[in-house]
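The other protein chains are all here in position, but one chain of the complex has been omitted.
Presenting chain A:
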């Protein structure tokens, strides 16, 4: 195992970097997109609710690999050439945002409806009430399930390996077939995933305690 780190350190580091980068980008955008669709689902505007429902049901119920392949194969045929890393990151963002939307929606709906009513009666618009009153309370409820989504996101970034995204999993496959020491390679890869996911889950737990 130490030999793997010594001989393939550069590849591992590159893979680790790509996985981390993809995770950070996808986490940021899926949180924004997911929250946006969660708000759409709870607006009084029916049109927005329908749009959100369709988006969530479609992308939540298709395998991540299929969404990613779509961006990797189909988009270049009609629109523009797109790298494996970009296709994987977009696929991961869209897929995860559908789950985050459901999580955040549940959070919004667990906030006492009196909070929205009080804010509206006080003169705030729907968006102001959401932003200043409802969402801050909703996020407090959803930190634990959101933590699960974030950890899943990091692990799901291994989908990049299928579209030549040069991530940790991709480099693991390369190293395993080159060194022929399959077991220690994948143990190394697993450890490197833990380097990202364990601090993430501790951080979420810290946030949960701090805000509760």
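Here is the rule we go by: a contact is a pair of C-beta atoms (placed from the backbone, for glycine too) under 8 Å apart; a residue touches a chain by one contact, two chains touch by 3 or more; residues count from 1.
Assume contacts and distances are computed from a predicted model.
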> Given the options "Membrane protein", "Succinate dehydrogenase", "ATP-binding cassette domain-containing protein" or "Iron-containing redox enzyme", which would UniProt use as the protein name of the unshown chain?
Replying inline: "ATP-binding cassette domain-containing protein"
> Hey, which of A:36, A:51, A:124 or A:174 is the one touching the hidden chain?
Replying inline: A:124
> So which of A:7, A:43, A:115 or A:152 would be touching the chain we can't see?
Replying inline: A:115
>> Tell me which stretches of chain A touch the chain missing from the display.
In response: 112, 114-115, 117-125, 128, 132-133, 136-137, 140
